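With one protein chain held back, the other chains of the complex are shown just where they sit.
Then we have chain A:
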């Protein structure tokens, strides 16, 4: 029997497994995908330093380190239930049940869908699907595509598609409705892009970030926003166009677009069909937390963290004894932060298991400090209000659990 079962072999799970194993614990990692690395595998971007962040290499590095520490890594294993029995956690998988006193749930995130007519056609996929197909499987998703949804993830993956020689014809917004919400409102989209303008997808936005913070300037800016969009590395970002339908019989053949005003209202009679053989829907990420819900963990809705997150302390414990979390399940942030959180969770587990005599508190404090440092220097920040989201969860933990746990 293992001391620790880690669910999810991405940056958080592998870093957690490594920290546990270094502290002398026996660790098993299970993951649904064909190889370890999770969503780190698809990542490929240039750091502000000019160096490339290659997710495949980072995944291999973590994998090798875990293997050297005799971590048992099993891929192609799906977990469908998590339950406590006689002080031990049962992890139910498609390949039998695993049991351990400690479980680290590092299941990452999933993408919010934005349904629209025609979105079930083959050739329509989430933006993350296109990333994995391109960088991990190395198969082109099409010849000419349209991205629906303008956010950080969409820009990062646009760049990756371009690197692989795939033409993205344009980025447009989803039609404004109850599901797409602010993702369909040009002014709101502009606001969120300006917050992330240090990523600088275009000179227009970089310029805007400094001058367009005020509401009225932003409105003026949108009214003057070029009708054909602003080019991002050759691909027009069209904030004044919305996708109303994806066209095709057996697969995607085109997208019907309409002009929209600054609030996202469709301008009648402006619809045009543009040819495309693939469509990516970029609705943003949310914490993939079902397993902690099944286990009985209480949740809090914190929009800055990406949605509903399980209650957890800064040292990654949940209110359920022996159950820990790390990575995007605790809030949407970059892979580097997930790794730092994984290390924290691993040390936290070691502490609860009575390992690391004498130095464990110091190690844990160092790991927590590292999470904050990595966050401060993050090149990609999905939500500009991430700090306030994290503070809310920490406060909630203090209020609900801190005193009772110290007793």
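In this section, a contact is a pair of C-beta atoms (placed from the backbone, for glycine too) under 8 Å apart; a residue touches a chain by one contact, two chains touch by 3 or more; residues count from 1.
In this section, contacts and distances are computed from a predicted model.
K.L.:
According to its UniProt entry, is the unseen chain "CidA/LrgA family holin-like protein", "(2Fe-2S)-binding protein", "Electron transfer flavoprotein subunit beta" or "ABC transporter permease"?
P.N.:
"(2Fe-2S)-binding protein"
K.L.:
Thinking of the whole complex, not just what is shown, which of A:23, A:126, A:151 or A:238 touches the missing chain?
P.N.:
Residue touching the absent chain, from the options given: A:126.
K.L.:
Touching the absent chain in the whole complex: find that residue among A:50, A:165 or A:358.
P.N.:
Residue touching the chain left out of view: A:165.
K.L.:
Pick out the residues on chain A that sit against the missing chain.
P.N.:
Within chain A, the residues touching the omitted chain are 32-34, 39, 44, 52, 54, 56, 76, 78, 110-111, 113, 120-126, 128-130, 132-135, 137-142, 163-165, 250-251, 288.
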